[in-house]
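Omission of a single protein chain aside, the complex is shown with its protein chains in their original locations.
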Amino acid sequence: MLTSAVLQAINGISLAALLFLLASGFTLSFGLMRVVNMAHGAYYLLGGYIGLTIAEKTGSFALALVGGGAAIIVVGYLIDRFLIRRTGENHLAQVLLTVGVAFVIGDVALAIWGGDNLMVPAPKFLKGAVILPGDVYYPRYRFVLIFLGVAVGVALWLLYKKTQLGAVVRAGVDDREQVNATGINVDRLFVMVSGLASFLAGMAGVAGGAFLTLYPGAEWEILVYALVVVIVGGLGSLEGAMIGALIVGLLDAYGRWLLPEFSYFVLFGPIALLMLFRPRGLFGREY
Amino acid sequence: MSNTALEVGALAKVFGGLAAVDGVSLKVAAGERRVLIGPNGAGKTTLFHCITGTLKPTSGQVTLFGRDVTRLAEYSRTALGMGRTFQITNVFPDLTLGENLALAIVGTDRRKWVLHRPMQAYADVRRQALESLERVGLAGRADQPAKLVSYGERRQLELALALNTRPKVLFLDEPCAGLSPAERQRISQMIGELPRDITLLMIEHDMDVALGLADRVTVLHQGRVILEGSPDEVRANAQVRDVYFGHA
Partner (left out) sequence: MDRGRAVLAAVALAAALALPSAAGPFWTGLVTQMYIFGLLALSVDLLLGHAGLFSLTHASFFAVSAYTVAILQVRYAVPTALAAPAGILAGTLLALLFGLAVRTRGVYFILITIAFGYVVWGVAHRWSSFTGGDNGVTNVPFPALGAAAITSHTQYYYLVLAAVIVCGLGYRVFMRSPFGLGLRGIKASESRMQSLGFRTSAHLYAAFVLSGALASFAGVLYVYYNKFVNPVAASFPVSVEAALMAIVGGTGTIIGPFLGAAVVLGLRNWVSSFFELHAAVMGAVFIATVLWAPQGLVGIAGRLRARFGKAKERTP
């Protein structure tokens, strides 16, 4: 029982790491550019599929991670430049438009990669199990994922809090006029931040595809998890995305374990409670 | 029975460490006409928002006819007799003037919950709306959408909306903002003709309008009251000349 509880905790934290990759991009895009991009889940799925093909062709998982992410930078840029940009700051239009984009991407991916559950092949040295105290075997890959999530989290944190670029982004999240006033090329800044968000989503697809598998519909399932992370943490907040990911990951793992038929319902609890006490999420602000 | 319509005690509103309103206390007698003046950024509108419940004050109390309303929501304060206009015109652009007023009329009674009868079925609402439009100089405009009438007329509508919530205390936030001299005069005349049993609090930049209408004047500067007195006392005060007239 106790070992199971520990194992579920690791499951939850590794899911949290994956969700953080996706949610951090979503939340930064909103915070800085006020863009609600519902195609983030589709970016995840498409990045995963592209990474899968790269991994199969080259046998390199690292190349798959980078390639999946890089491909989505291009896709994301085109969608941002030619479609999302035209909605201005109308969130309703953005939601509808990006849902449409996600439908298109999902359907095209279905035509290319088919409807089966596909798994991105992880390299040998990441396969196998780690033996934990008490003779418990745990898949090594999950630990690697946690490591990846923490590494990205730390990198983003440093970028956000310690660099000049991060300072500009933070200022922009607080007050967009400020960015204009600094004389920085706002357009380029926006392209960089949304490129980063796209890259993280694509990479998350490859990383997630190696243990959650890729299949039609996965884009919406993962997106909803990411949305709950963002709702719990508060839109536009990097800290919120970290803490929200941990809460959602752990709740999901324990939910699946203790109440398998109602595991989705477990997600409802924290949102409902937040709405009663903190409608804007833990670190959210008014927009 | 108290003769005090409104009492504000040590009210403060802090935005991100900056006190927009910094411990303001006011006492307004029933039937009094009080004008708030002060330079831009003195905290006048924020003070209004806190009194009427649009914003939650950081600390302090608001008492309406002896009743503590500090914790009440804005709609409850309206039900208790606070009515207000907004500095930035806040009407319903897609609705007709008649519909705008109909909402103001049913807002303070239970008919706002009715969903099985069309609004037009209430002849008294329609009649009251037409009368009210006539009173603010918008006779015959009831069926025009608010977005199609002129800015000055929207300011008149703004005033009519507030009057139709049956206020005992009326808050007017720069009712003449952005108007031409002729329109200004019309609005200030309308305000002057309001029944004396309505207690009036008004923010006004135009000194002639302000001092002409006021029984008493409160001068705000940097979130604090720096003077309260009769229009003549305010006019004569050197400090006011410094912070206010100096800027004008």
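Letters A and B mark the chains as written, and numbering starts fresh at 1 in each.
To be clear about the criterion, a contact is a pair of C-beta atoms (placed from the backbone, for glycine too) under 8 Å apart; a residue touches a chain by one contact, two chains touch by 3 or more.
A quick note: this is a predicted structure, and the numbers were derived from the prediction, not measured.
Among the residues A:L7, A:L63, A:A93 or A:V186, only A:A93 touches the chain that is left out of the figure. From the set A:A16, A:V36, A:L52 or A:A70, the residue in touch with the chain omitted from the display is A:V36, counting the whole complex. Listed residues B:E99, B:E153, B:E174 or B:E204: the one in touch with the omitted chain is B:E99.
Chain B residues in contact with the hidden partner, per the touch definition given at the top, are 52-54, 73-75, 78-79, 83-84, 86, 90-96, 98-99, 102-104, 106-108, 111-120, 122, 143, 161-162, 165. Although one chain is hidden here, its contacts on chain A can still be listed: residues 30, 36, 83, 86-87, 91-93, 95-97, 99-104, 106-108, 110-111, 220-221, 224, 227-228, 230-231, 235, 260-265, 267-268, 271-272, 275-276, 279-281, 284, 287.
In the analysis below, only the chains that are shown with their structure count from here on.
Our note on geometry: chain A versus chain B, Cα centroid distance of 48 Å, whole angstroms.
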